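The complex appears here without one of its protein chains, the remainder shown in place.
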Amino acid sequence: MNELIPLMVIIPIACGLLLNLLHKKDTAIKILAIVVAIVLPIIPLLSNYGLHYFGGHAPLIENPILLETLPSQISQSALAIFHPAITYSYESLQKLFIFVLGIVAFFAIFTSLNETKKVSGPYMFLMFMGTAAVTALLLSNDIFHMYIFFEIAALCQVGIILVSSTKENYETALKYMILGSIGGPLLLLGIGFILGAVGSVNISDIIYAINQNLVNPFSQTFLIGFGLILFGWLYASGLPPFHTIKSSIYSKALPHSAALLQSFTVVTFIAMGLVIFRIFSYLPFLKVIILVFSLIAMILGVTMAIIQTDIRRILGFLAVGELGYIGIGLGIGTTLSITAGLFQAVNEILITALLFIGFGTVFYLTNSSDTKKLGGLITQNPKIAIMVLLGGFAMAGVPPFNGFQSKLMIIESALKAGFPEISIIAVLVSIVTFMVFMKAFYSVYLKPKPQDLSIVNENIPKSTILSIAVLLIICLIIGLFPQLVTDNISPFVAGLI
Amino acid sequence: MIDIVIDTQLASLFTSAAFIIVGLFAAIFLDNIIKKIIGIAFIEEGANLFIVTLGYKPGGIVPIFLPGMDAEWFALNSAYPLPHALVLTSIVIGASTLAVMLAIAIVLYKKHGTLSTSEILGDK
Amino acid sequence: MIEYVLMIIAVLGCVLALMQRDLLKAAILTGINGACVAFLFQFLLAPDVALTQAIVGAAIVPVFLALAVYKTQRTDDK
Partner (left out) sequence: MVVNSFKEVKMKVAKDSTTNESVSSVLAAELTLISTLLIAAIMLRHFNIVLAIVVILGLVLFFTTNMPLMPKIKREQDDSLEKMVFYAVLTLGTLITIIYWGLN
């Protein structure tokens, strides 16, 4: 059923637009949102692998009747192989990531419907639109199409921050947009350089042109294009120098939307990173550059997380630091390491979503997230405290959770590739991550309760507890049976190298 | 001495570079939010102009296939239409980004009573 | 020849727009810049883009900017 491929993007967009129309009809919005959110992870499971050409415009070579009517300088050249339409390619990797994204989107929408008293149509619209945009980023085999959905995803992230009425959200949103308006057009300019060199924006065509020596891949046009696209990637994924703005965005959003936002970031990181890797892997210094930025992200993320006092900010910086692990997997560049990096990406989406929703209950209970003002909340809700603790174990890489499996794979691949220093840094950073997490956990749950701490909401909704529990169980299952995930990743990686 | 003939294509590439440089200068150094946003609009315009210029063909024709044209002659003489299709989308994206930024700027002006970035967006 | 004049006007328009102290003038100069770019697109054999740019760059963007200036303040106080 190849027709389902575009539906993965169309359904959430259509649902978002419909929800916006149903303003103030709360029950209708609730039912529609939940139904579509359940459908989201199911579509990728039903769909077949393959390519989808929009408008049915397959490459000319697949249509011999049309090819004969065209002039010979078209039919004889590489133009006959190039893709004239926007192409979506759907493989095992896309299936895995769209499924995981669907799960996180479902739980984010589910908890937000139950935690916010007033169901807001625009908020749901932004969440669905962002999910659709990120899905399209994963599917698209076209760098310009990727740029469009990258901008839409950025606008949705800004919208989500604007809708969640936290302190200073407008300031953070404007900062993000100004930085994004420097990063976005430069990405477009880089795409322009590649387009000028190759004449096509389809990734398969660009790779074909490079491999067949139709263009000089070391020409300065290509190098400048590479630099600008890499800069756009840094902005999109929140690697340094954009780690401060990215973490402050997480801390300004409501906790369940922060869970969704971080999954957007990770998926964007993976989608654009793989595109850069596919096109520019002939450059000898590509891996060095990716490694340098990932190491800086890990070090700065974790050291800045230690000295913060706001739990949401701590989680934001930790999420940025964990991105560094994925980058290291890509940067080492062996089959094992890329598999490990992508596996880590899946785990990070799930674990960070769990932690954001879990610590979000603290914000829901007390309307505060400053560690100095919190304390003693374990008596309020011991179940959630234990589940969050287990989530922290998963993030730090304690067996038997999934974080352990992927981090072990990364360390192993670094050792095999002859970089023992990277594995030492990885172990060190994960120890410090654990320390940071325990510090936050202690000051929120274990230390004696301050006198002036007032409880705003008494009871946590059952749906939130359910989401945390299900995410934790998924983490445990992946930790016990890592083949479930790696079997989907390794065929893709084998095709990549 | 190398003779560089400044034809339309080269000149328009220089124009787009000038847009991007002026826009980046404004977005980085000017303090007023509205002017920063105007600068950002210029960066986007420069990138669009650059991409359209790539499709230009000196002495070519507009890429519209009219009945009666010879296909081979058309393929040799028309401008490259793919960049035009891309730019159409990115113009609209630029305009919508601008609108959202202006809306946020208005809200922030109501809150702080000033348009200066260093006062609104500084560290607190 | 006329395209070179348009390019010079466009670049001058964008420098002048950023030098204005009156933000309304800056908005109008942005519109002139956008119109020049629209004509340039026509000279670069892209009439469809020129139409869009003429509407967006010469009408919508300046109107948005002018609305924002109307809702905030008119002068740029250094």
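A, B and C label the chains in the order they appear, each numbered from 1.
As a convention for this text, a contact is a pair of C-beta atoms (placed from the backbone, for glycine too) under 8 Å apart; a residue touches a chain by one contact, two chains touch by 3 or more.
Worth saying up front: this structure is predicted, and the values here are computed from it rather than measured.
> Which chains here would be touched by the one that got left out?
Listed by label, the shown chains it touches are A, B.
> Among A:30, A:373 or A:439, which one is in touch with the chain left out?
Checking each option in A:30, A:373 or A:439, the one touching the absent chain turns out to be A:439.
> Would you indicate which residue among A:356, A:419, A:437 or A:492 is in contact with the undisplayed chain?
Of the listed residues, the one touching the omitted chain is A:419.
> Would you mind spotting which of A:5, A:19 or A:179 touches the chain that isn't drawn?
A:179
> For the chain not shown, which residue from A:49, A:285 or A:481 touches it across the whole complex?
Residue touching the chain left out of view: A:285.
> Just to verify: which one of A:230, A:345 or A:374 makes contact with the chain not shown?
A:230
> Touching residues of chain A against the unshown chain: what are they?
172, 175, 178-179, 182-183, 186, 218, 220, 223-224, 226-228, 230-231, 234-235, 240-242, 244-245, 248, 284-285, 289, 295, 298-300, 302-304, 306-307, 309, 372, 418-419, 421-422, 424-425, 428-429, 432, 435, 439, 443
> So which bits of chain B touch the chain we can't see?
Residues of chain B in touch with the missing chain: 24, 27-28, 117-118, 121-124.
In this section, only the chains that are shown with their structure count from here on.
> Farthest chain from chain C, comparing Cα centres?
A
> What chain pair has the highest count of contacting C-beta pairs?
B-C
> Indicate the whole-number Å distance between the mean C-alpha point of chain A and the mean C-alpha point of chain C.
The mean C-alpha positions of chain A and chain C differ by 37 Å.
> Give the residues of chain B that touch two or more other chains, as numbers and ranges in rising order.
83, 94, 105
> Mind listing the chain B positions that touch chain A in their complex?
Its residues touching chain A are 20, 24, 27-28, 33, 36, 40, 43-44, 46-47, 50-51, 54, 71-72, 75-76, 80, 82-83, 86, 89-90, 93-94, 96-97, 100-101, 104-105, 107-108, 111, 120-121, 124.
> Can you tell me which positions in chain B touch chain C when the two form their complex?
Residue list for chain B touching chain C: 8, 11-12, 14-15, 18-19, 22-23, 25-26, 30-32, 34-35, 37-39, 41-42, 45, 48-49, 52-53, 55-57, 60-63, 78-79, 83-84, 87-88, 91-92, 94-95, 98-99, 102, 105-106, 109, 115-116.
> Within their complex, state which residues of chain A touch chain B.
So the residues of chain A touching chain B come out as 69-71, 73-74, 144, 147-148, 151-152, 155, 158-159, 162, 168, 170-171, 173-175, 177-178, 180-182, 184-186, 188-189, 192, 195-196, 199-201.
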